[in-house]
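Left out: one protein chain. Kept in place: all the others.
Let's look at chain A:
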């Protein structure tokens, strides 16, 4: 599978392989610690963010960290 950045392809492949193993062998078995692939993810992230900037992909919304912040849209509390 390609990456938007040609240069990121190898970093992506390495990270994806790590993630796929982590997902089925750790995460689905209840181990939520994701430090296993963190170093690879960091390298891959840096490359992708750079490629996105270079290609001027207008993804302000994409670049913004929403997950886990107050801005994340959540289901309103049910009225009980």
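Definition applied: contacts are C-beta pairs under 8 Å (C-beta built on N, C-alpha and C of every residue); 3 or more make two chains touch, one makes a residue touch a chain; residues count from 1.
Here is the rule we go by: contacts and distances are computed from a predicted model.
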Quiz item: What protein name does the UniProt record of the undisplayed chain give, "RNA helicase", "PRELI/MSF1 domain-containing protein", "Translocation protein sec72" or "ABC transporter G family member 14"?
Solution: "PRELI/MSF1 domain-containing protein"
Quiz prompt | Hidden partner interface residues of chain A, rising order | solution = 1-4, 8, 12, 15, 19-20, 23-24, 27-28, 30, 32-34, 41, 44-45, 48, 52, 57-59, 61-63, 65, 67-68
